[in-house]
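Here the complex is missing a single protein chain, while all its other protein chains stay put.
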Amino acid sequence: MAPAGEKKNILKRLDAGEVVIGDGGFVFALEKRGYVKAGPWTPEAAAEHPEAVRQLHREFLRAGSNVMQTFTFYASDDKLENRGQTLSFTGRQINEAACDLAREVANEGDALVAGGVSQTPAYLSGKTEEEVKAIFIKQIDVFVQKNVDFLIAEVWGVTPCHCITAHISVSKCADIVGINCHFDPETCVKTVKLMKEGVEKAGLKAHYMSQPLAFHTPDCGCQGFIDLPEFPFGLEPRILTRMDMHKYAREAYNAGIRYIGGCCGFEPYHIRALAEELEAERGCLPAGSEKHGSWGSGLSLHTKPWVRARARRDYWEKLKPASGRPFCPSMSTPDSWGVTKGHADLMQQKEATSKEQLEALFDKASQGH
Amino acid sequence: MAPAGEKKNILKRLDAGEVVIGDGGFVFALEKRGYVKAGPWTPEAAAEHPEAVRQLHREFLRAGSNVMQTFTFYASDDKLENRGQTLSFTGRQINEAACDLAREVANEGDALVAGGVSQTPAYLSGKTEEEVKAIFIKQIDVFVQKNVDFLIAEVWGVTPCHCITAHISVSKCADIVGINCHFDPETCVKTVKLMKEGVEKAGLKAHYMSQPLAFHTPDCGCQGFIDLPEFPFGLEPRILTRMDMHKYAREAYNAGIRYIGGCCGFEPYHIRALAEELEAERGCLPAGSEKHGSWGSGLSLHTKPWVRARARRDYWEKLKPASGRPFCPSMSTPDSWGVTKGHADLMQQKEATSKEQLEALFDKASQGH
Amino acid sequence: MAPAGEKKNILKRLDAGEVVIGDGGFVFALEKRGYVKAGPWTPEAAAEHPEAVRQLHREFLRAGSNVMQTFTFYASDDKLENRGQTLSFTGRQINEAACDLAREVANEGDALVAGGVSQTPAYLSGKTEEEVKAIFIKQIDVFVQKNVDFLIAEVWGVTPCHCITAHISVSKCADIVGINCHFDPETCVKTVKLMKEGVEKAGLKAHYMSQPLAFHTPDCGCQGFIDLPEFPFGLEPRILTRMDMHKYAREAYNAGIRYIGGCCGFEPYHIRALAEELEAERGCLPAGSEKHGSWGSGLSLHTKPWVRARARRDYWEKLKPASGRPFCPSMSTPDSWGVTKGHADLMQQKEATSKEQLEALFDKASQGH
Partner (left out) sequence: MAPAGEKKNILKRLDAGEVVIGDGGFVFALEKRGYVKAGPWTPEAAAEHPEAVRQLHREFLRAGSNVMQTFTFYASDDKLENRGQTLSFTGRQINEAACDLAREVANEGDALVAGGVSQTPAYLSGKTEEEVKAIFIKQIDVFVQKNVDFLIAEVWGVTPCHCITAHISVSKCADIVGINCHFDPETCVKTVKLMKEGVEKAGLKAHYMSQPLAFHTPDCGCQGFIDLPEFPFGLEPRILTRMDMHKYAREAYNAGIRYIGGCCGFEPYHIRALAEELEAERGCLPAGSEKHGSWGSGLSLHTKPWVRARARRDYWEKLKPASGRPFCPSMSTPDSWGVTKGHADLMQQKEATSKEQLEALFDKASQGH
């Protein structure tokens, strides 16, 4: 996308009308590859298995990502600790390694490095503002030292639930506003539209971003996909296809969103589909498209004639893909025990939940079903 | 699984009653990662992007695979050629690189290297037996030179369709018999059971293997998943979960199958689930399980109590995962134009199908719908 | 429900806190029985086949209905005419016959007779207020002469669509307010709740009624089920079960609705389920319950033990009934060509749509798909 030579910063790119393609979700992708533990979701792989993290960065770069997000989600020390990890790396070492990996791969292309500032467990556990701030500062300190190009701060809305959990992505004074994770593309684009209306009514200006899930979640409530009974090990049937991604890219673009990326569930081919949909607007195809024919065109080489007959856009646009699961429903009822911030049930624990505590939860769960 | 020191060959392992875990599908996984083109499906990445292929081998090794299959599927020269590739590598160079990568990673653990001998397009195009043999010999020559531990030969059944496309996997005189690709685990296990009955009725002995798809295909006909309208870009809703994999591992084991692996759609976490299900039988967990709690146990560390309540086997066993796609059906009708070996429509072409030829196919397809 | 002797009028019943059970939909039930033509939906059967109409009234009475609605929907002369009927009965004769039948059966029990005043095609065709009024007066004249106990006037909301098509049911000065037809019970109950809030905020008082469809329509837009692609010949998979009806009765009751009935799709057993759910509140079971065990209790007599094991409420409450249609989706996208009152496309025609006109519509339809 960008000309070789000096890299433009994110705002210059957006101000110039460029479409910035984000990257996808590291925790979910690396969990499937064997480097992240579901539950704690901590990013120690950046230090422990750098080759795996580097490879994923590269795949997103090849797929068209203009931004490498550091794999630092949830890497505050308190999180690492209360997740029962006995690691040979500190949170700081992990975050530094993550920054280095992102920078290394970003420099293989023309990508920027974004530091991710995440909500800390301390917040939900009801710690004081001072304590929470201290943890944030520790996180940000590494980013400053490692000279990341910009920050993406995930901040949950103040009110517990507007059926829209407004994550505001901030780059120096919040020049870019958007939605990250928790909902599918359709919901995210709709929500950014509402944000945009609000911003414009207030006479303000901003750039807009969206980084949704790569899972269909028409049935999830205001707290997002975590409450769905399928989270996190039964989400496969909800995974978006590349056709769904083309649709998302187009709708996001039409809604005025110019930072278009993804979050949990996004694999490199999902990002590639975004870049391919916006080929005309961006004036280029990603490197990875050398191994991909947009909209199935590569199938014109297939042995079987009825598969060759699928080498066209309208075939894939009209397809309603079957689940292959006739014994399963198409929607679920989200769990939710009416629990919000400050509630004892959300207090963080240093140790894993005890057997007795778990039994009590299992009982509570079965009553609800 | 195996003790350090000298590696036992595949037959010794099976004769000793060991359960051998295979690996997963390279073409599908690498297509999503950006290194394989859907349609031609050729494996030039082994030479062009060895780091990507090496990483995937490593992930399978970590997940518990005892066998590294060389990424040489479809790498005969005639295939590369008539897929319109203009490559800087010959088929031989690609196959050699693939063997080296498989060996390199196998040696990082205690895995064996298997060479994959694939059906050539020449066969379907109706070439003579002589011609087809010559191509096979070229393939095998590399394996011999690179000293792979054994071969997996994919041979289609002679009759075009018994509703079971019996792939026989041969290791010197076919000591291991089984099913590869094209159908879901349920179908494959059922078919191997039939094979076993047949072999035993004939007074013979063999070891059994299965390497099914990681897609649910209750609706596919006798030619397998290629005919499903979702092949290959809309298969996401059919992807098996890790729970489905536990079930597959158990049923395969109960059916007497001792070489249990996967094919298209299998990601490292699918293989890990097989290894975890058979922990007791194999006497070990794979390295990758350090980042995984079997059956969701890692969720006992989650913030939300209703997610902690999912940290148990029976929750995931009973779950009927929703598709999140209420506008889609749960089964499809396979395409099939009644075309078999020798038919003009299956003749291989050197060039991509022409625009005119494609238009004719598109028309034919729309009439059928 | 009511003691023998003098019948109380509808308001006295509701004022006294009684729960009034309405009846079900005549046009749909009689279409399936062979006496009403889908499309025109005219009620000439009241005069032509009185035994069929009488029998359906009786079945609803047996099922617990406290009200017999006259089968006079759409029976204005202009409607009969422009539906291409060549009948030996006038609209007046049909309406008189319908009143007599409703009265005859009402007197077999303790039910009231309600005259239904329907929207006329003249309204949509854009006739003057005078003309429309004249047609209404003609309709009402019969009801007055035949001395029906009260009227149910179906009046469409003034604005074409609030996503709630507020039908206001009027009994002398609109003492009863509610929703009729077009949406499923869930939507109707929710809407009446909103109405109630509005009425109470305005410091007013009213009784509330609901007469929803017996079809699940989670996917229909603001114009109701007519726009669903399945209307009217493919609605079978959406039919509510008796368990769904129990749920509806309870939710309607909890919402403060005391006139609880049904519309299109309601068969006698649906009404019976309403009456059985509210047995305690109404202090009686309907006559028809002599042939029904609530919540499956009659199954305790079944031959097979696993069917006897279904003779309990929680079995049926938890059941998620399968469609038996794996090739069909669970939701549809409603048709709608953005056409509203006054548009040429909605002008009534005396003759059936011509072949040419139909062809044009078919073309328009296929473009939209």
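Quick notes on this structure:
Letters A, B and C name the chains as they come in the text, with residue numbers starting at 1 for each one.
Methods note: a residue touches a chain if its C-beta (ideal position, glycine included) is under 8 Å from a C-beta of that chain, and two chains touch if they have at least 3 such contacts.
Being a predicted model, the structure only gives us computed values, none of them experimental.
Contact with the chain not shown here comes from a single listed residue; of A:Ala97, A:Leu235 or A:Cys328, that residue is A:Cys328. Only one of C:Lys193, C:His216 or C:Arg282 touches the absent chain when the whole complex is considered: C:His216. In the complete complex, the hidden chain is touched by one of C:Arg13, C:Arg62 or C:Lys193, namely C:Arg62. In the complete complex, the residue from C:Gly22, C:Gly178, C:Gly261 or C:Pro329 that touches the missing chain is C:Pro329.
Checked against the hidden chain, the listed residues C:Val36, C:Ile152 or C:Ile260 yield one contact partner: C:Val36. Residue positions on chain A in contact with the hidden chain: 219, 326-333, in rising order. Touching the omitted chain from chain B are residues 320, 326, 329-331. Summarising the interface, chain C meets the missing chain with residues 31-40, 51-52, 55, 58-59, 62-63, 83-84, 121, 124, 184, 215-219, 226-243, 267-269, 272, 288, 291-293, 296-312, 315-316, 319-332, 335-337, 339, 345-346, 348, 352-353, 358, 361-362, 364-365.
Here is the rule we go by: only the chains that are shown with their structure count from here on.
The greatest centre-to-centre gap from chain B, using C-alpha centroids, is found for C.
Once the centre of each chain is set as its mean CA position, chain A and chain B turn out to be 29 Å apart. Here the CA centre of chain B is 56 Å from the CA centre of chain C. Counting partners per residue, chain A has 320, 326, 329-331 as the residues that reach two or more other chains.
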